[in-house]
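All protein chains but one are shown at their positions in the complex.
As written, the chains take the letters A, B and C, and residue 1 is the first residue of each chain.
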Amino acid sequence: MGIVLGPNRYGKAEVRLVRVVREDAVRHEITDLNVSIALSGDLAATHLVGDNANVLPTDTMRGIVYSFAREWPVGEIEEFALRLARHLVAAYAPVHTARVRVHAYPWERITAANGPHPHAWSRGAGTRYAGVVCGPDGTQVVSGLEDVTVLKSTGSEFHGFLTDRYTTLRPTDDRILATSVQARWRHAGVAADWGASFARARATLLRVFADTHSLALQQTLYAMGEAVLAEQNGLVEARFALPNKHHFLVDLSPYGQDNPGEVYHAADRPYGLIEGTVLRDDAAPALAELPW
Amino acid sequence: MGIVLGPNRYGKAEVRLVRVVREDAVRHEITDLNVSIALSGDLAATHLVGDNANVLPTDTMRGIVYSFAREWPVGEIEEFALRLARHLVAAYAPVHTARVRVHAYPWERITAANGPHPHAWSRGAGTRYAGVVCGPDGTQVVSGLEDVTVLKSTGSEFHGFLTDRYTTLRPTDDRILATSVQARWRHAGVAADWGASFARARATLLRVFADTHSLALQQTLYAMGEAVLAEQNGLVEARFALPNKHHFLVDLSPYGQDNPGEVYHAADRPYGLIEGTVLRDDAAPALAELPW
Amino acid sequence: MGIVLGPNRYGKAEVRLVRVVREDAVRHEITDLNVSIALSGDLAATHLVGDNANVLPTDTMRGIVYSFAREWPVGEIEEFALRLARHLVAAYAPVHTARVRVHAYPWERITAANGPHPHAWSRGAGTRYAGVVCGPDGTQVVSGLEDVTVLKSTGSEFHGFLTDRYTTLRPTDDRILATSVQARWRHAGVAADWGASFARARATLLRVFADTHSLALQQTLYAMGEAVLAEQNGLVEARFALPNKHHFLVDLSPYGQDNPGEVYHAADRPYGLIEGTVLRDDAAPALAELPW
Partner (left out) sequence: MGIVLGPNRYGKAEVRLVRVVREDAVRHEITDLNVSIALSGDLAATHLVGDNANVLPTDTMRGIVYSFAREWPVGEIEEFALRLARHLVAAYAPVHTARVRVHAYPWERITAANGPHPHAWSRGAGTRYAGVVCGPDGTQVVSGLEDVTVLKSTGSEFHGFLTDRYTTLRPTDDRILATSVQARWRHAGVAADWGASFARARATLLRVFADTHSLALQQTLYAMGEAVLAEQNGLVEARFALPNKHHFLVDLSPYGQDNPGEVYHAADRPYGLIEGTVLRDDAAPALAELPW
């Protein structure tokens, strides 16, 4: 009976990269990323005796991110993550598996006198995500969306739930439903029209959230996942974490007022947290190291 | 020589209010606010001996916010802040001065199959602000904008600065200029088309940021303030706090690469912080308690 | 080939509970907790058709947390988590598995004229954690620590690492080593002297961090895990996430100064992230739903 090293990985987290593509002297494109890398492999010696011969410094990973961004434009973030992950596994023998996570922040061109400005932007809401694993068991890609807060002011009910001596919630047939969407969807392959796929999935998620008459946030979650998969054959699994951001109808009766669904308190904590997966029944399993 | 009570105030901060206006069964409007109140007046007794006879509980202020939101729709946030501040001063003799601060979060209708959804939204970027003071020296209103992050990938220089033995910065004629705009503008009066004024000021700030060929962030600040005042006679003073969010060109020479303005590191700290005021030379002074 | 529901769970997150135990009129004890619950089980109907018959409302979970805290004092957080998880599985047939996470914030008695004050505290640094899963595959308990930031100003080297064309880091035999410890350790059983075990593990982690002459943060991680397991037979596995909070020696040569390990810049991002597991080679595997 001994004490041993178990699973481990390490890397550089949150490399902030802004890439400018200069189409001409005044017309630019920008990409604004937060890139995190984690490697695993033949790393026992550094843990056990501090022998770093197999350790690619995290500083080197940082440099690779920037150098690769110069070599070609970043392109779609899934491509960039794939390019990085494949290189890390191919170039360094001790590295068996590379995980790359990329968050992309959206920027919209500022409206100037002559229309969209060629090199000035304001930052929008919602973050696009790509995660890639590349290792001995293969390569997989997940895309996603987070920090997209959505709200419906009606079209949401919650009743018929399990009750017991601890029940205080009253059933309702009209409540505010609000959540901050964290969604991920896994691709069947490692090549796709990543940009078009993301745009379509994003639009679908919002549209289904809006259009689903909701009897439970779980129902909305499933509908969102089902629609994303149904519309895109290249997607095999969707995962969600949806905080139920409670809005409580304020009791105005002390002031002699009714409150027919008009005045709400937006609460911070506690909140509900609904997590779920929707997948194709013939989907190959997700790799354990895939960075959802 | 004694120890005495000096200036003081108290109130309820961050009352989170979502107000739904039901135009019909399915078409709604929403307003999402964070309201803070601070009162000052005849409050020595609570400080000195714990006599609370003059203390309106902060819980009551919370109730007033919600009750007033029910009585009428919130309307423009400047109006709502005025309505609250005036009530607090008028209704409670010990209250001499009321300050009300309102932050409003923007929501955009989700695009559904039939166009903009009647009661579903996603939250956008940037926060609108209104601050009001109402007291013995009068009433003033300030409007504003914050959490609007903007970036230009060219059209920004910085050179000709003061140098000495501590100088390490090199002059540049092409850098990224980025900031998170916190802007405030003070109104001459207490009545205006608040919504139109805000929309115009917001558009002006972004447009001027984009269009100004910048030799210093201070120059951009002044140009933004000047334009906002020049376009709206009802505005008398603008104040800005603009963090200079540095983007550093990454040195790629160790990898045998040049970097002609393409690959940047977005730094967190330290950052520059540029604060400044632009005003009309005949503007009445701002009241000391105006909540900028 | 169809689309189906996969793994899912839901619950109330971040129930903030302060429990006061009144030993007498003036001498109190307090416990300050953040409790999160997640349940899984027979929940297909709510996802697929919005039938909530099996759904225990998250509001009820909130009530259970508070009610249980009244029924008995909270006690050690592992016990409280076990009590909640076991009830949730036992009382509700559709619930197959309950996960409970508890974060506890430390408070130290304020020093008053007569020594430690009987009912006044100031909040300290570092958060204690307990996680429990209770389900068909058994019950497991993990304890932990987070938000404990530690720093060594010497006794840390990093050299002998893998180099290639992307290497820019220079080897060092004296650097600052700093991290914010997130540590978890799994108990073999479901009964222990939780308080003593936590105190000992915490002291061990800090002492080993301090006393280990470090050739790599991975080496320090392993030494911390090994020591915690070696000292307590009841512990079978330890997991760590250790951000390498870089402190860079500032180049003072432009000012004609050397910098022999005296002046450092504490960087925010990017940072290294070292994750690893240390375990007994005869440890039963951790349950999949154990909330590390």
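FYI, a contact is a pair of C-beta atoms (placed from the backbone, for glycine too) under 8 Å apart; a residue touches a chain by one contact, two chains touch by 3 or more.
None of these values were measured; they are calculated from a predicted model.
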{"item": "Missing chain: touched chains present in the view", "value": "A, B, C"}
{"item": "Sole contact to the chain not displayed, among A:Tyr10, A:Tyr166 or A:Phe240", "value": "A:Tyr166"}
{"item": "Residues of chain C (touch criterion as defined above) contacting the omitted chain", "value": "16-22, 25-26, 28, 30, 32, 63, 66-67, 69-71, 107, 110-113, 117, 119-126, 148-155, 176, 203, 206-207, 209-211, 247, 250, 252, 254-255, 257, 259-268"}
{"item": "Chain A residues touching the omitted chain (full complex)", "value": "165-166, 168, 254-256, 268-269"}
{"item": "Contact footprint on chain B, counting only the chain that is left out", "value": "1-16, 36, 38, 43, 46-60, 62-64, 67, 91-92, 94, 158-162, 164, 166-169, 214-216, 218-219, 221-222, 225-226, 229-230, 237, 239, 243-244, 269-282"}
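As a convention for this text, only the chains that are shown with their structure count from here on.
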{"item": "Most central chain, judged by mean C-alpha position against the global CA mean", "value": "A"}
{"item": "Centroid-based (C-alpha) most distant chain relative to chain A", "value": "B"}
{"item": "Chain A and chain C: spacing of chain centres that average the CA atoms, whole Å", "value": "23"}
{"item": "Intercentroid distance (Cα basis), chain C paired with chain B, Å", "value": "38"}
{"item": "Residues within chain B bordering two or more other chains", "value": "254-255, 268"}
